[in-house]
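For this view, one protein chain was removed and the others were kept in their places.
The chains carry the letters A and B, assigned in the order they are written, with residues numbered from 1 in each.
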Amino acid sequence: MGGIQNNSKKSFKPFPWFRVVCLIPLLVWIFVLLVGPHVQLFVISFIKNRHPEEGFYLGNYIRFFSEPLYWRIFVRTAIYAIVTTFFTLSICYPAAFFLAKMAKGRWKLGLILLVVLPFWISELVRTYSWMIMLRETGVINWIMVSLGVFSKPIEMLYNDYAIFVGLSYASMLYMLLPIYGVLDGLDDTLIEAAQDLGASRWTILWEVVWPHSLPGVTAGCIIVFMLTLGNYLTPTLMGGKNSLYFTETIYNQFIVSWNWNQGSAFGFLLLLLSGLFVWLGLKFTGQKLTEVVR
Amino acid sequence: MSKKPGSSTSLKTIYIIYFIAFLLFLFVPLIINGILAFNSDEVPSFPWRGATFGWFYSSSEDQVGVLNDARMIRAIGASFRVAGMVTLLSLLAGTTSSFLFVRENFWGKQALYFAIIAPLVIPGVILGISILVFFNGIIGGLKATFGPDLARPIVRALRPGSLLVILGQFSFIGTIATLVISARLRKFPIELEEAAMDLGSSRWGAIFSVTVPYLFPALLSAGILAFLLSFENFATTLFLIGPKPTLPIFLYSRLRFFITPEINAISVILMAGTALLGLLSMTMRGRAEVG
Partner (left out) sequence: MATSEIDVQVENLTKKFGDFTAVDKVSFSVPRGSFFSLLGPSGCGKTTILRMISGFETPTYGDVYIGGERVNEIPPNRRRTNLVFQNLALFPLKSVFENVAFGLRRRNVPRGEIRERVQKMLERVGLPGFENKAIHQLSGGQKQRVAIARCLVLEPTVLLLDEPLGALDLKLREHMKLELKKLQHRVGTTFIYITHDQGEAMTMSDQIAVMLRGRIVQIGAPEGLYNSPATSFVAAFVGDSNRLQGRVLSRHNKRVNVGVGPLEVEGVSQPGLEGESDALIFVRPQNVLIGSEADPIPEGYQAFPGLVREGIFEGAVSNYIVELAEGYQIKVVVPQASHVKAFSVEDRVQVAWSPDDTFCFSTEELGDITMSVGQE
């Protein structure tokens, strides 16, 4: 009975065409802004640039695999993203643990607010802040030279380390929050019970805390990996001339070479890689996308 | 309260030090960025060469302040317009979609839900280029069907420019608005609407007098979130932008060529504005969870 009544209650509408009126914007959104564009991206990646009349064309993909330049950038980008993900995880996990299990009451709330605050700020401002820290004429160099540690300024921007710092900084919150969420939900009595049963600190961490936090870790890793893989701003502003990022090659194909077909193929490959990782992450921990986004 | 894990004092000290270091890592760059907005040196770095507010409003040749930088002001204006539209669209679509997902049952609902959360795992660059190629395809189709002259007014709107930027940003910001609003709507006891009707409200009256006030914190929170996300969006916008750059695009092109503390000044303005809106949104969400 309960179920039946719930259904009948749900059918309560402000007017008869309510469902249709709500459905129209949703369908437009999905088909015009999501499905259509991605289908088109897929389609034109199989068309030869400036020669659409030739029909189905695999050249854009063949070019990717035959020219080492492209797939090397691709692989390097993936490695950057993986390394950044692990780096972020290792920095954020202890911080999340501190917030969830050691900070209390007002402090806890205040600290969370404090941690979240920087991420409301524009990504560009955040990247710029690091640029003026690391530049040859930047703040760190000024300090080091003033203290006499460096004899003359060193360029710390425009290299791989700078990119890692920038990428990690950009995505830290997305690692921190999901892990904090699951750790906060971990009942303290569970830890106490383990202590009571004679478990050492490390055993507790490994046998109780870590398994419990896995869903949050997965969610965090997926989001950070995806954000890093698709990042354009940080690598272009902080990376060197010869550490090209895959999103930059897409940009170059679209805006510089004006070869949209090639760019679409690259874009599709990036989407595939990102999707593959998300899928693997979910599969690995047996979660659903709809749960992870919560 | 009994013993917490790792409650031995030495470990706790290490933890506190770690967390402080973590906070420093988060805040030092931002704080220094802010401080340097008030340094009169032309290079945003130390040493300190005296305090100035010039980077905010000066109009002299060698020290152009934000308020007197016409291109900067134009970019800010463009960002406001785009963010306003994106916020409006996101709230509208977010609300209607939430009602659909929370209140209705229909065939294919799960698939549609999956489709709208997908943008969360699609890189922004991809969203940008896919919308670019799709609308370019539509332009091609329109020209072929109606001839270049008839199609011109529509074609102009569909070229890279404000409309595409708005649509592109909306494609994923709408998702976030939907998630925030539907989470609140899901908690709404439907009996409240029935009670309002039982007491004499019309169907619309019930929605406006009971449901909308209930959703208000979520709507405000989603609106602020949408506005901020739109205002700072870079990756998607980059591919869809026309001749009028938004602020992030404008700053990006500036950064690649020359850097003056004027950028620190606009950073300070942005940081203050976002912190304010962000806190407002957080308190709203907090209230939404209590009420």
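One rule holds for everything that comes next: a contact is a pair of C-beta atoms (placed from the backbone, for glycine too) under 8 Å apart; a residue touches a chain by one contact, two chains touch by 3 or more.
Please read all numbers here as calculations on a predicted model, not as lab measurements.
**Student:** If the hidden chain were put back, which of B:V82, B:I166 or B:V210 would touch it?
**Tutor:** Answer from the full complex: B:V210 touches the omitted chain.
**Student:** Just name the one of B:E42, B:E104 or B:E194 that touches the chain not displayed here.
**Tutor:** Considering all chains, including the one not shown, the answer is B:E194.
**Student:** For chain B, which positions touch the chain that isn't shown here?
**Tutor:** On the chain B side, contact with the omitted chain comes from 189, 191-192, 194-202, 205, 209-210, 213-214, 291.
One rule holds in what follows: only the chains that are shown with their structure count from here on.
**Student:** How many Å are there between the centre of chain A and the centre of chain B, using C-alpha atoms for each centre?
**Tutor:** Spacing between the chain centres: roughly 16 Å.
**Student:** Chain A touches which residues of chain B in the complex?
**Tutor:** For this pair, the touching residues of chain B are 2-6, 12, 15-16, 18-19, 22-23, 25-30, 32-33, 36, 43-47, 92-93, 96-97, 99-100, 103-106, 112-127, 129-134, 136-137, 167-168, 170-171, 174, 179, 190-191, 193-194, 203-204, 206-207, 228, 231-232, 234-235, 238-239, 248, 251-252, 255-256, 259, 263-264, 267, 270-271, 274-275, 277-279, 282.
**Student:** So in the complex, the part of chain A that touches chain B is made up of which residues?
**Tutor:** Chain A residues touching chain B: 7, 9-10, 12-15, 18-19, 21-23, 25-27, 29-30, 32-38, 40-41, 44, 91, 94-95, 98-99, 101-102, 111, 113-118, 120-126, 128-133, 135, 137-139, 142-143, 146, 169, 172, 188, 191-192, 195, 201, 204, 209, 222, 226-227, 229-233, 236-237, 247, 250-251, 254-255, 260, 263-264, 267, 270-271, 274-275, 278, 289-290, 293.
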